[in-house]
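All protein chains but one are shown at their positions in the complex.
Showing chain A:
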Amino acid sequence: MKSTKFTPASKLSKAEIDRKWWEVGDFFRRNSLWMLMYCTGCCAIELPPAMTSAYDMERLGMGPMATPRQADILLVSGYLSLKTLRRLIYTYEQMSEPRYVVALGSCPINGGIYHDSHAVINKLDQYIPVDVYVAGCMPNTESVMNGFVDLMDQIKRKTAVGWKKYHENNAWYKENQKTSLGEVVVHDEFHE
């Protein structure tokens, strides 16, 4: 009787074994993505149809998550005021790695219709790394779903490396945060 045991043709090196394990890890990672939804703006209205029976996001293994420590994706939907951005950076830094950022709508790309507002930032990727942008004001639900599929593809091809960039260029990100926000620590009567 032929053995069902898998025997590789040649002995694998340690690097190859590590790579295989990462591939296995990435398979599970991209098929169980939990989202922390930072719904600040109007694009959040695209999420109910994406999650319910129309597009049923859960068949991709995606679901909402309540806390940053257990979430994989930080979903930024809509405009970000300075006040929100400060909390968003807090949230992003609390998430465990690997972590991915998906930005919905034109506001995180270039400010959108709020590009001339005194309180709204114009480029999100100055402050935290963004893996996938979904363009549109608002993006329709198909493109939102397409954005998530793109993210899965990026994880498979190992190009969703925003969280690594945040480590490598941390000084640059911190300086940008400080230039626009001042000190990033929150000082107000509710936090002291």
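Before moving on, here are some points about what is shown:
Keep this in mind: a contact is a pair of C-beta atoms (placed from the backbone, for glycine too) under 8 Å apart; a residue touches a chain by one contact, two chains touch by 3 or more; residues count from 1.
Please note the rule applied: contacts and distances are computed from a predicted model.
Per the UniProt record, the absent chain's protein name among "Protocatechuate 4,5-dioxygenase beta chain", "NADH dehydrogenase", "Cellobiose ABC transporter membrane protein" or "Nickel-dependent hydrogenase large subunit" is "NADH dehydrogenase". Residue A:His118 is the one among A:Arg59, A:His118 or A:Arg157 that touches the chain missing from this view. The hidden chain makes contact, of the residues A:Ile109, A:Val134 or A:Ala160, with A:Ile109.
Counting the whole complex, the residues of chain A in touch with the unshown chain are 82-83, 86, 109-111, 115-123, 126, 176, 180-183, 186-189.
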